[in-house]
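In what follows, a single structure is set out as structure tokens and then discussed.
The complex is shown incomplete by one protein chain, all other protein chains being positioned as in the whole.
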């Protein structure tokens, strides 16, 4: 195929995750690297290099492809979107608010920013969960007069949550959800991210604006497409989001009230069966399973389970009856916030959209 | 006053916490140290000494009193309970099950073990929460023909939880509680406790038998004394207990449904007012406040707040309206599992019982 | 007494440590708070407040005095040095290079910055180690035509090191020193300091410019005052400085070659005797001992020993014969980098200088 794609915000850690997910991709050719004015005009290697020590500020275990390090970084403000079939963005929300609509006039934009997530004509696509919401992109194009579109991925705490709530909703009906997240520090990035002084031997029980996102985005993603809009799911959801001394991987303790009641065994079964259709599409970045169910009561653990299926599966365990809710269930999930929850998840969404003709 | 007291299980970390809380106590004189056969006959200093390196296996920041290190440790199996006004025990449940009834024939036993917590004639006393349950001790004595009694402190995750639930129950009525705990590693002790290999960069989402204890003990403690028994509180409570890489201090994310509705402001007010009567008793180990309410949204944090009021206060923050429950509230608490939740909390209970004539 | 003093750079963590060490000080009255233009004109409380959440960005366990929070922060660039008997600075080196000479024309400056440490007429004073170097301040004043002076405290890794090397040098002669430091993250401050993503489950074996400072400053501090200069000590010193996942406290593994040989017992003796004269001065911030010697082979440990003597003592242990050097010794030390190694250490130096007539 060979869709030409660009990564905007390529020097930050979120941008690097996109780059790592796109280099050597079978469908996408990473021909555009863009960042702020400060990096523009340098090669990617120069832009990543620490001026003091000469060390490469590349934060991922997999190395960047040598040819990418030679590629010249463009100024995101000047980027010509028409040179690409798709643009991936990893910039702050205020920057996204400005750049993304400009790109979208001509080109599909897959965004990791929250800027447009709650706009009525913008779907937040989560692999296997709500692919039918993609048709909202046509509404968006028509309404805004764009040839491209903007489609953001959700907050990284939402991804794993809705992957488990969706099959529960379908099988048993979903009324109420209480969730406490124990989030790894990589979710905060590196600028400056979480300071070691704040988190070693500690828990920080507040992540600004996170709980609101978890609540609003989850309801939208689980909502029903109704004509040219998505009706928010009629469920109550309450979150407490905390930061814990874990590098990667978000752990979530979930309590749900179902409409029709659910035994732990039945829930485990629907979790295991979830996402087969999506996986069956054979998209290049898709895992073998979207949900991995573990029986060991000490699992899932972020260090041991975040990399299941290459970080693209959410792992669920400790599935139990809950005594607070009617037909209640409780369980624990672990999801990889910087794989499925970020760059590689965005690439998987793009693959889906390419396979359905939205890109290219 | 000078009540002579003993600590059984004095070499373990829980026993050391009792020893540290009792040495130089204004009311209690620590004249008895007892442990298993292996330590019996040695001085306390010898019993604590590592045979290989000669280092003192004493795990607390405050040093043991020199005269205690010279005291000879007795065999717990042979201890004469009549030599003491009160015996504090810090032994495993199976050992407690055997030793405590023997001691209790003549002597009050304050226990950190779970062995007898759920017996109908055994109160689980939590300072400021349910002191009226102490009258159950007379029932226990009458029923069992004992001059002493057994009264255990609760599981360390329960202590902070019920301290916040009690004022909510009184002020607003309490229907349902969902709690996720993020527990420090000291709660598991040292034999072997939590292995570093298991918890660095990790969360372990299961602590065997912990959730059952949290659910059952909380309902009992919040229950109403009815004649010669305690009626379990009519509330639904569901817990998920996790272990996090934190040394000391349990953090708990709590969601509650109230009967009459509660604004965050009203809840903060009842938290602030809670426990004034108890604190007013002026017991030696009592904190100035049982609950500390913090307004900084990033608090409470275990490292920063566990030592509030010398580790004897529970700190509450992030008090918000909850969207899942009718009249819902959510908040986060931090409680010191090895101070108020263990040795020093047990000593405070003993002080209360001494002040009320149950001891001495 | 009541010397009026100021803290420049009062909003950062190093400045806060100075503030905490000076509030309620028996000799010094903290009447000046200064910072960059951004904070100038605000009260200290406003300057510390996070605009988003309203939380106070105060990083120390001891609270700031309420009256300080009401004090107006001045612009460091406009500060009138003549209003103070002494100015404490906690600013970046480039800022120090500009501000400190201006203040020093009229007023003594105690600096935590490295800007002037290696100037020939500037002593780096370490309590109990080289107080005789203070006379260099008169040389500095004469040479520069200043009524004040600049005297910096050393790099925080140096403080504990020279406190142990000094008695070894005096008792046994010192030829060579090899040291590997395992430094806590607080040494890097908070702007941005050490990122959790970089240090959890990790060691970072490089701290830019740290090893050079350790080598040069140690030799200067251990040097001999010779007329109007300090002759660098004739010793060889080589350092490897690493960062470890420890909040506070620097651990240093030291290997030394002595001239006259030293048994571990003799070394322990000279460590124990070190600093008695200095401690005997009875300065308000001085510890009861400058060095604490521990016999337990598992000590010193940063978490257990950093707070010995209120963080103002260096703890030494594992004193052994070294097989590599003639007359060799090896030992491990722990020193509190943000107490004796920072704000409170600077205040102690100021107390010494005040007691000797250099300040006031």
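In order of appearance the chains are A, B and C, and numbering begins at 1 in each one.
Here is the rule we use: a residue touches a chain if its C-beta (ideal position, glycine included) is under 8 Å from a C-beta of that chain, and two chains touch if they have at least 3 such contacts.
If you're wondering where the values come from, they're calculated on a predicted model, not measured in any experiment.
Looking at the complete complex, one finds that the omitted chain is in touch with A, B, C.
Listed residues C:204, C:225, C:266 or C:281: the one in touch with the omitted chain is C:204.
For the chain left out of this panel, the touching residue among C:215, C:232 or C:307 is C:215.
Across A:76, A:200, A:279 or A:292, the single residue that touches the chain missing here is A:200.
When the whole complex is considered, the residue among C:121, C:322 or C:351 that touches the unshown chain is C:322.
Listed for subunit A, the residues touching the missing chain in the whole complex are 53-56, 61, 200-201, 295-299, 304. Listed here are the subunit B residues that touch the chain not shown: 52-53, 59, 185-186, 190, 192-201, 206, 208, 245-247. Residues of subunit C that touch the chain left out of the display are 176-178, 180, 182, 201-206, 208, 215, 236-238, 240, 242, 244-247, 251, 253, 255, 297-304, 317-318, 322-325, 328, 330, 332.
As a working rule, only the chains that are shown with their structure count from here on.
Matching the C-alpha atoms of subunit A with those of subunit B calls for a turn of 180 degrees, to the nearest 5. With each centre defined as the average position of its C-alpha atoms, the distance from subunit B to subunit C rounds to 41 Å.
Taking each chain's centre as the average of its CA atoms, subunit A and subunit C sit 46 Å apart.
Among all residues of subunit A, those that touch two or more other chains are 201, 206, 208, 245-247.
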